[in-house]
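Yeah, one chain of the complex is gone here, protein chain that is, but the others are all in their spots.
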């Protein structure tokens, strides 16, 4: 039996890389490049096939960019799923980087083909579709990874470990914000049109697009779930009909309140995902734009700053996904690489029986995390449409209630 | 006629300092020291009388600390008002630093005695009392300054000037937070008991105590008023019955939304008053804990950082209240000194006919700003008690509607 | 006997303020305003006399600005010393804010008149003059305070206390820089002409003006003296003949090396006095422009940030000179106030027998610190003139060797 040395995350346990295909992600999109960078930097994957665009000439050019052989550049994902499943050297997983409304169909197709799935967020555009994928994943036994990259930073794991240790005592309150600036109007070229088309992005563009990142980060860091919320939404600059701003008050499963502020029309804000967690014993703060540092203020002591990469106070879960020494910066591509490395371990374990130490994949977001994002998005939309009333969320892990 | 040279704010126009008395502010309190420091640093005032505590021995010891002659150390403010009004060298103004519920009575007493008033926030504990003071101030013609010190930082005036110039275009959204850490429980000594006693602080301790600071800063910086709001409140650690946390969604008078987050039980947060103002043309951000710097991001250009004290881009309104060169830090006592200097000009103008250039005092908070704070506090309490519904604020400047 | 409560630094022990005069410091200068602000904010002093300018009309106008009675506004310091010494209510101390070359004569005049001296740095323009003042101070018994304000910040005292405790182990290396931007040329109005006139500022303008601040900060923080040095100097923009830049390699009395970089023609640098102290057990870093925070990195642990004002880890020596709670910023005027408060205690002790707890004034810079600055300035000039050779410094505390 092959063992994965999870302390050396950028080493594929099989002595070879896994074969990966892409659906979407070709020229003109942002997201595909991040997946691709993470896959390559992780050293666990070789990208060998793709249906990179629905436009054949873009698909072909994009395949050439990524050094995919022309005979494995497809024009439709169904063709790709069928052909690759039939090849002895077919892809072992697929990364799906298409617009939201196509996620459910594509993911289902590959799950049914027995090909492991790596799926960009949000999972789907409806809760029903998300539940369908959760069920299908369980039924097929194939792995499904949701790509929430921000929680894959070492300092988020450090925060998670500190909270588990009790470093902040009892969790009392959380505050999160996620601001971007691309949706201020007058810049139609900065974003694909579908990101502002309600039919394609789901009921709440702002929550589905960036709110789900914040939700996942909150859950990954604190282990807590959101049980109810109220949401106000506003349009403060965005040219399209969907709100660009949300104020969401949260109630966590231990009763603690939270506040989440979302905006994608925020001048001077770039990818401003920030979290503060306050407890009876102290505070933790992390900012995606300075991911190497974690601020920790114990209740009765001076501030502490943990810096990724040193032995100094860094917990094993964080050290395990740290690749460069302190001061030698890791950033977003490294977080993506951590995600793709763990996805690689998941696939190596499932397909090839590689043995993983217990807990190796406990931070890897899967189908339940995807569903949770959809339940959250739906609840925000429900609350907003009802004038900002408090709405209770269904649990992502409980049995589905009969209709 | 004497002219005040408003470009040299720390120079009293009469060639002598004005005579100031204090009610409250003696040993054991925090706030009095700030007023006193501002008064002395401003060079406009000499503190010559006081009723510094209701306990005679504390009053006497406190008077000695501040070098007040024993015969002008009083044990009751009414005695002080009467005696000082009768002296040819009596005080020309009084600073009131007592618990909230006594503000209305004390301020009214001095207004009626013809002594100018400098009043700590919040103005009163009820809107009715605040309206009474507004009316009494108008009737007596005496000046009343509310001590909102944070807006007296040069970089807040810089922000205000930039917004007036159109540097951020149309105001689209504001975000504010004010966090402190003194109310986490287990530290009864850190705050006087009255600050947590609803009977003495008013309907909402958290809003009245720190929310009014944020509201004033918002109005001073943007010139905008809040017309409606909804508030949720929570208790996240505070040992006393009043909530320690508020989430307040705002609607400004131009329709723009805002979000205000208040907490005085926030571990790792000290005096964290921060504001972000976003417009169609860019963003401004300011943080009370780093008051010398103002972040400005124009819509289509790189970030700019204005630093107090230089000629570089600093607008006249900000330069006028800047005393040290760039890098030679000013901080909270300087802001208090700016407030006390302008209050001194107001009193010199009213009592001694000193001529002020137009607009000299346009940033000095007065009775209307005090009333506004009470209307805001009340509206937050109303909304919270009604389960977080939207509540419309009365205008502080409109005629009072008949009951 | 009156006792000074050194835990309440802004309370004058006599129940009255001490009477202070100024020589220099009138309109048109920078430095006088800082002294004046410190004196007033400290609450230990009342400014009652002055020879504020050698130009009578400036002297008179300046006296009015500071509310000095016309009959105590003098046109020459000798007249002031004589008249004030003769008055029963004469000044108890004098602050000297004149150009460097006049320091020795003025200070000597007041020392001989039995009036305590508060002297701006650098002490003199020659070592001989400095030794004369040291001897005269000893002979007269009058106190002499040198105004090095930067070491009077609470967080510098915190650093000093930490080093004494052994928090950084054995001191191995120091690095300091002090940069300003006023001497880049093309801005003649920004600085009085005498600051660039070698005859008036001494042998090395750049070292005497800002290098002595750095030296004092080093000694105050570490308790270490400089025993030898080498200096290179350069002119990188300054319009006047004196160098605007110095690179100084230091050897401390425990053998540790140091590096000091000085420049007053540094674009983008305002009052950039920064120090790093490295030892076998960790590092301390402090920056005058963010004086409320002290970075401490123990050898084998995460970074710590001490913030002035909290109980959290703040040592008594730092807490004693802290006046506002955490987050309520203190800055340069507060440091000046700390200096003036301690100078007030020194004068109250000497003149009025006020009893001070042992060590109360151990951080107050006096004549020896002034002489040390002159020895340092001279050694830098010697080294520079000799082409950058290593030069040994005479000790400021050893007996003067025979000529």
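Assorted remarks:
Just so it is clear, A, B and C label the chains in written order, and each chain counts residues from 1 on its own.
As a working rule, a contact is a pair of C-beta atoms (placed from the backbone, for glycine too) under 8 Å apart; a residue touches a chain by one contact, two chains touch by 3 or more.
None of these values were measured; they are calculated from a predicted model.
Interface note: of C:278, C:306, C:336 or C:376, the residue touching the hidden chain in the full complex is C:278. Of C:54, C:75, C:126 or C:173, it is C:173 that touches the chain left out of the display.
Only one of A:200, A:323 or A:352 touches the absent chain when the whole complex is considered: A:323.
Among C:245, C:322 or C:338, the one in contact with the hidden chain is C:245. Interface note: of A:207, A:332 or A:375, the residue touching the hidden chain in the full complex is A:332. The chain not displayed touches subunit A at residues 8, 10-12, 15-17, 30, 33-34, 36-37, 40-41, 43, 64-67, 180-182, 269-272, 288-291, 307, 309-310, 323-334.
Not every partner is drawn; the one left out touches subunit B at residues 296, 300-307, 310-313. Remark: the residues of subunit C touching the chain excluded from display are 168, 172-173, 175, 184-185, 230, 232, 234, 236-237, 245, 247, 249, 256-257, 259, 261, 263, 265-269, 276, 278-283, 285, 295, 297, 299, 303, 388, 390.
To be clear about the criterion, only the chains that are shown with their structure count from here on.
When you average the Cα atoms of each chain and compare centres, the chain farthest from subunit C turns out to be A.
Subunit A and subunit C have Cα centroids separated by 55 Å.
Measuring from the averaged C-alpha position of subunit B to that of subunit C gives a distance of 34 Å. Per-chain CA centroids place subunit A at a distance of 44 Å from subunit B.
Residues of subunit B in contact with at least two other chains: 269.
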